[in-house]
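Note that this complex is displayed minus one protein chain, with the remaining chains in position.
== subunit A ==
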Amino acid sequence: MATLARLQARSTFLAQQYYFRNSVVDIFRKKEYDAAVKIQSWFRGCRVRAYLRHLHRVATVIQKCWRGYLGRQQYQLIVKLAFCSMKMNLYNAMAVRIQKQWRGYRIRKYCFNYFYYKEYLRAVSETNDAIREALEEFAEMKEREDKKADLERKEKKKGYEARKMHYLLSTKQIPGIYNSPFRKDPDPWELRLQKAKPLISQRPKVKKISVSVSNWPAYASPQVLPQPKILPPIDRKPCQGPFRDITEVLEQRYKPLEPTLRVAEPINELQAAREELRKQECMRNIHDDMFLPFSSYNKNKKYIPLMHSSSKYGPDSYGSQHFRDENPTKWLCNKEIKEDKI
């Protein structure tokens, strides 16, 4: 019994020991198993990883080539674009330069040409000065003319007055009023009077008044109304007696000559007409010599007369020798006609 009790007491311990001794193996079994698994898994993992690595490498190469290709394409595009934009920038810059030059030129030449403007203003001011001078000269000239005209008028007036006052001229016996003995020199009027011709007092002429609207008072006077043409001499008293009207008498006395036609012509009218005719012919002739004979004149050829002049019936003497018909039976009247001596 005691052993049973001890065995029973040790049975749990035994059980535990049995369990432990078995489980140790399990533990190691587990450990070893785990280690084996680990080793295997590690190896498998290495294999797979190597494979993956290989795959990665290959994929990388492919992708690398492909991406290089794509990239190169992009790059060419970029380069092209950059080149185009550089070109355009250059062109733009050049165009800007040209436009800048042209615009400056255009504005300076056509829109606002400073030098031309300055020239123009200078020309305007010169013209202004010239015009001012010319106008001043003109004004001066007019003033001078006016003054001259004024002086002339005054002179004329004084001359006329001197002529009217000629009787105030001093004589040897009586000194005139302008030649007072108490003065050193005679008054200038005295000299003027000496120079002037005495004025014969005439009746003031019927002045030809310019017939204008502003001259009405003159118009209203009867002087300017129509008057008869031949005025009788004014200072003749009308004669007493049955005399004819002086106007008529004068008209008849001074009637202009009305000659007859015969008297009106000159006495040598015929000769003058002949001379005239001769002169006209002289004018028209090419030379004044008589008509020269033909060149065969001196050639002493036998003259062959015309049939008309060599027939026995000959030329009629009427028309060359006598001009009057000598057949008295044909006369109209019996008397002979005498020539009229003019």
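FYI, a contact is a pair of C-beta atoms (placed from the backbone, for glycine too) under 8 Å apart; a residue touches a chain by one contact, two chains touch by 3 or more; residues count from 1.
Basically, contacts and distances are computed from a predicted model.
For the chain of the complex excluded from view, the name given in UniProt is "Sperm-associated antigen 6" [choices: "EIF-2B GDP-GTP exchange factor subunit epsilon", "Sperm-associated antigen 6", "t-SNARE coiled-coil homology domain-containing protein" or "Auxin-induced protein"]. Among the residues A:127, A:180 or A:280, only A:127 touches the chain that is left out of the figure.
Checked against the full complex, the one of A:84, A:135, A:249 or A:272 touching the unshown chain is A:135. Checked against the full complex, the candidates A:42, A:75, A:102 or A:117 give a single residue touching the omitted chain, namely A:117. Although one chain is not displayed, subunit A still touches it through residues 117, 120-121, 124-125, 127-132, 134-136, 138-139, 142, 210-214, 216, 219-220, 222, 225.
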